[in-house]
Every structure is written in C-alpha cells, then in structure tokens.
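Removed: one protein chain of the complex. Kept in place: all other protein chains.
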Amino acid sequence: MGEPVKILYFSWIRERIGMGEETISLPDSVRTVTDLLTWMQKRNDQFAHALEVPDIIRVALDQEHTEHDDPIGTPREIALFPPMTGG
Amino acid sequence: MGEPVKILYFSWIRERIGMGEETISLPDSVRTVTDLLTWMQKRNDQFAHALEVPDIIRVALDQEHTEHDDPIGTPREIALFPPMTGG
Amino acid sequence: MSATPNIRVQPEDFNQTIEIEKLTKGRADIGAVTTFIGLCRSEGESLNALELEHYPGMAEAEVTKSAQEACERWPIDGLTVIHRYGVIKPGEQIVLVIATSRHRDAAFDGARYVMDFLKTNAPFWKKEHRIDGKTGEWVDAKESDVDAKARWAKS
Partner (left out) sequence: MSATPNIRVQPEDFNQTIEIEKLTKGRADIGAVTTFIGLCRSEGESLNALELEHYPGMAEAEVTKSAQEACERWPIDGLTVIHRYGVIKPGEQIVLVIATSRHRDAAFDGARYVMDFLKTNAPFWKKEHRIDGKTGEWVDAKESDVDAKARWAKS
C-alpha cells in the first residue's frame, strides 16, 4: 500500500458513491488510471454503479487531466468526475 | 443623352472633385460602369485626378454595389466612392 | 429567417448593456450572447479624432443585408448592429454588433460574419484628424478585410 491520498468525487459520481471526498491508500497493483478505476469499481455496489461505464470517467491527478493509460504516479490529490458541462 | 441622374461622390473622391453631389445627363455611349468612369475622367482635371486609378473606384447604382463590367441601366442615383473603411 | 435584425446608423454613442437587455429581457431561451465593439484607436498618439463619413441609405441597407444573411445562415434569435458616423475620439466606440442564440456557435459566427461584411461592403469612410492640426489622411482599406470576408464563402 502506498501513502494515503485524497480522492475527490464530483457530480453524479459523488452522488452515486455517497461522498465527496475520502483519504485512502491505494494498493501497489494500481499503476495506471485504468487500474485505479478497475480497483475502485470492486470496492462496493455504490462504486460499481458510479463507475459502471469507466470509459467516460475523467480522472485528474493533482488537478491535471489524464488519459486512462497514464501512470498514476504519486499524486497528493486524485479526482474522479464525469465529462464537464460548464460554460 | 439620357434622363438626368443624381450622382453622389464620397470620401477623397468628393474632396478631389470638389463637390458631393450633382445631377447630370449621361451620354448614350455610357453603357457600363467602366464606360461611366472613362467618360467621367475626361470631364476635367479634378475628375481625372479623382479617378486616376479607376480599378479601385467603387460604383453603386441605386445604392447597390456593382462590378465594373455591369451595365449602367437607368438608375435614379449613382454613387462613386473609394474602398470602404468602416467598422 | 430566424430573427429580424435591428440596424441603426447614428452619430450618437451607444450602450451595449441596454442593447443586450433589449434582446434578452423577459426571455429565458437565449443561452449565448456575443458582442463585438469596435473602438477608435489612437495611432501612436498622433490621432486627434476620426471623422466617419457614410452614404445615408446605402449604409443602413448594406448593414441590414449582411445581418439578414447571418440570420438566414445561423439560428440567431436576435441581432443588433449600431454604426456611428461623425467625429469620434480615440477610445470612443464606433460600432456594436450583438448576436444572441440558443447556442454559442451561432452567436459567434453571426457577430463575426456581420463585422467581416460590414468592413468591406458598408459605405463608411474614415478620415484622420491629427493632433498637430494637419489635415489627416483618409484611412486606407485593408487587404486583410477582403481576405476576412472570403472565409465565409460556402464550399
């Protein structure tokens, strides 16, 4: 397990998971963004529902957009959110 | 000679000719916009100076832009002006 | 046509807030408002004022024509164009274009289309009055304005 990292959830991902923020340690097996989403999905039914279409989930590492095959690295903050609808 | 027609001059064409408006009859030989400019140039030195580069002169017939090979027709109002610089 | 344009050619200044309100007040179906304001620039501090001459009647007609074309081409809900004439000082407003629409693409395209066509087709001419009192030059037309109009050619 790595260092504890803050995870933020937004929009309907936050609603489905039932919380906006948590601090957890990720298993060493989580090396890429895709690994993170796959691992998250298995945590419980709420996560499974929130992340049921992983392709559309956006993941930011330290407030920077990523692609799903990017390495996770050692961020202080991870955010999961759906496609953006601002403007 | 045709019916008298109002001719308007704008911008530096007006200044070089020394008047903004006149009403004249055009000779029957003036059939196109190019004919008009050629005839105008020969009227006096002021017109020759104002129209010395006929390619850039814009001619409107009844407030509609024309090309130089357009027929003159029988407009009530003709305007001569340089390229526009509004906006 | 999606909207009837409001066109004014006048010596008076204008207030973009009031003009935007006229297009948006009391309706909640407009999602996008694009506004363009053209200002009188000083040219290296040498300009005292611009004098704008226009061809009354044809100026309104040409602006109206380009505004109507924009309304036919894009789903525009409201379009206002105000162009001033007379003596205008550096920093003062010359032209206002407002296009409103449900969506931003139509509002951006409509406003820019009107500006591009107005520049080359509407009979206005600018003469410079210089600070040193010299009779100024008439402003030259720009080739780039002709190019700008060409970008709207339909392929």
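Note that the chains take the letters A, B and C in the order they are written out, and that residue 1 is the start of every chain.
The criterion applied here is as follows: a contact is a pair of C-beta atoms (placed from the backbone, for glycine too) under 8 Å apart; a residue touches a chain by one contact, two chains touch by 3 or more.
The model shown is predicted, which means the values in this text are computed figures rather than measured ones.
Considering the entire complex, the omitted chain makes contact with A, C. Of C:Arg8, C:Arg73, C:Arg102 or C:Lys149, it is C:Arg102 that touches the chain left out of the display.
Looking at subunit C, the residues touching the absent chain are 15-17, 20, 24, 27-42, 90-91, 102, 104-105, 107-108, 111-112, 115, 148. As for the chain not pictured, it touches subunit A at residues 8, 10-12, 60, 63, 65, 79, 81-87.
Just so we're on the same page, only the chains that are shown with their structure count from here on.
Using the mean of the Cα atoms as each chain's centre, the chain most removed from subunit C is A. Computed centre separation for the pair subunit A/subunit C is 48 angstrom, with centres defined by C-alpha atoms. Distance between subunit A and subunit B, defined via averaged C-alpha coordinates, is recorded as 72 Å. Shared interface positions of subunit A, defined as residues touching 2 or more other chains, are absent. Chain contacts: subunit C has no residue touching two or more partner chains.
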